[in-house]
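For this view, one protein chain was removed and the others were kept in their places.
Moving on to chain A:
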Amino acid sequence: MSNSHIFLKPGFINVPLQNGIGRYVGQLQRVVLKFCKNNGSSRGMREFIESDLVNFAKNNPGIVVYLKPRRHRTAVIKAEYLNGDTQWLSCRNFSKDEIYKWLELLRKQQKNHEGSRIRKLWHTENPSIQGPWTPFTFRDPKLNLATFPDEELGKSENVASTSQDELVEMFKRQKLLELEAASASN
């Protein structure tokens, strides 16, 4: 999360009424395409209306599509959702494909997500089989019986052996050899 998102309203991914489990209800209720018949900034919108809009409306019978020509104004998409959200999207100088892409987004999303940030990119009803982590999971059982402070527990790990240690080891080995030699001669 970056600092620019810190004051956005935080939320989790959710769908209304378990949408998509068993049946799916498209959440986009109504979409209004506003455009100008003359202005160049609405050209992509006009092209979209000419070529793709009829197919879009046929494929999505659950969405009411309105067209609103307005003179000398920029092209705009206004979307209304079943939960009451409305989303306003400026389409100034958008190409036909861009408008198609944005309409697909509006069609597929569950509500207006503007002004909110998602805390997690996933949602699950069963977060963990093992159960949530606690400080006591994977804990060494030896610690249950320890009395603190404990010299052995606090000792540093992965220390290379010193020359003194090696010397003592050599001495012990030498002693053993001497013992073996003594026992062999007897």
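The rule is short, and it goes like this: a contact is a pair of C-beta atoms (placed from the backbone, for glycine too) under 8 Å apart; a residue touches a chain by one contact, two chains touch by 3 or more; residues count from 1.
Heads up, the rule we're going with is that contacts and distances are computed from a predicted model.
**Student:** Quick one: the chain not pictured, UniProt calls it what, "All trans-polyprenyl-diphosphate synthase PDSS1", "Phenylalanine--tRNA ligase alpha subunit", "Ubiquitin-activating enzyme, putative" or "39S ribosomal protein L13, mitochondrial"?
**Tutor:** The record names the chain that does not appear here as "39S ribosomal protein L13, mitochondrial".
**Student:** Among A:8, A:54, A:153 or A:181, single out the residue that touches the unshown chain.
**Tutor:** Final answer for the missing-chain contact: A:153.
**Student:** For the chain not shown, which residue from A:24, A:66, A:88 or A:171 touches it across the whole complex?
**Tutor:** With A:24, A:66, A:88 or A:171 as choices, the missing chain is touched by A:171.
**Student:** For the chain not shown, which residue from A:40, A:115 or A:132 touches it across the whole complex?
**Tutor:** Spelled out, the listed residue whose C-beta touches the missing chain is A:132.
**Student:** Given the full complex, what residues of chain A touch the hidden partner chain?
**Tutor:** Considering the whole complex, chain A reaches the absent chain at 131-136, 143, 146, 148-150, 153-157, 159, 167-168, 170-171.
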